[in-house]
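One structure is given here, and the rest of the page talks about it.
Here the complex is missing one protein chain, while the rest keep their positions.
And now, subunit A:
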Amino acid sequence: VYRVFENVAEKYDVMNDSMSLGIHRVWKDILMHKMNPTPGTLLVDVAGGTGDIAFRFINYVRSVRERQLQQKLRHHQNLSWQEISKSYEEEKSNPLGDSQVVVCDINKEMLKAGKQRAQHLGYSEGLSWVLGNAEELPFDDNKFDVYTIAFGIRNVTRIDLALQEAYRVLKPGGRFLCLEFSHVSNPLLSRLYDLYSFQVIPVLGEVIAGDWKSYQYLVESIRRFPPQEELKAMIEDAGFLKVDYQNLNSGIVAIHSGFKL
């Protein structure tokens, strides 16, 4: 698995776009809306290599924070100039409201690509990049508000260990969110999807990234991954409560959510 992603790191984003026809952005946006984070949230994005989720998180929290400050201003009708300038200062000095995201990935190349992307896009605050294994996270217990793993959990050898680690590092009340390819229930769509996966994707892999085998592996790993209900049961086994899933595009992708209560 390590070598797959070593090869894939640089072209990862381009491949994502071409494989899912750009829809993966929508999936990740939906994930962020489902999370609906408030400023002050600590997020750990595991297997988050190139930072897609992390950047979306920062954008979301920033806009929520702006809206909060605006509402505060609106409520106080008769503000003195001092108070108005103080609130602008607040906005500048603390635009994220103490929210932070830690991007954790097992692969150095992916992290490097992510850091470069962050610099390129202008993200500096509230981001950390940590090298770590999802089955054995280098974090203390009860640390994070939200744990996300987007398109990463199928690459984990022992999913149950990863889920247990997720449970461990989350605070009480914390949320586990998993975005992953899953089982398509609709038979017609399933046939089309299979056709696309096995015929088109490895070809794209060869053409764009020069790597047929990695993308063949990718498609096969999607087929081997447990379907929605089974994953839900595994999440419950790890101790999460109120576990539920939401199918996107009738099952091509599913978001599983659980709470540590």
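We take it that a contact is a pair of C-beta atoms (placed from the backbone, for glycine too) under 8 Å apart; a residue touches a chain by one contact, two chains touch by 3 or more; residues count from 1.
As a working rule, contacts and distances are computed from a predicted model.
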| item | value |
| --- | --- |
| Choices "BRCA1-associated ATM activator 1", "Ubiquinone biosynthesis protein", "Beta-hexosaminidase" or "SUMO-activating enzyme subunit 2" - which one is the UniProt name of the chain not shown | "Ubiquinone biosynthesis protein" |
| Residue among A:Asn36, A:Ser85 or A:Gln116 that touches the chain left out of view | A:Asn36 |
| For subunit A, residues in touch with the removed chain | 34-38, 40-41, 145-146, 170-175, 233, 236-237, 239, 241-242, 257, 259, 261 |
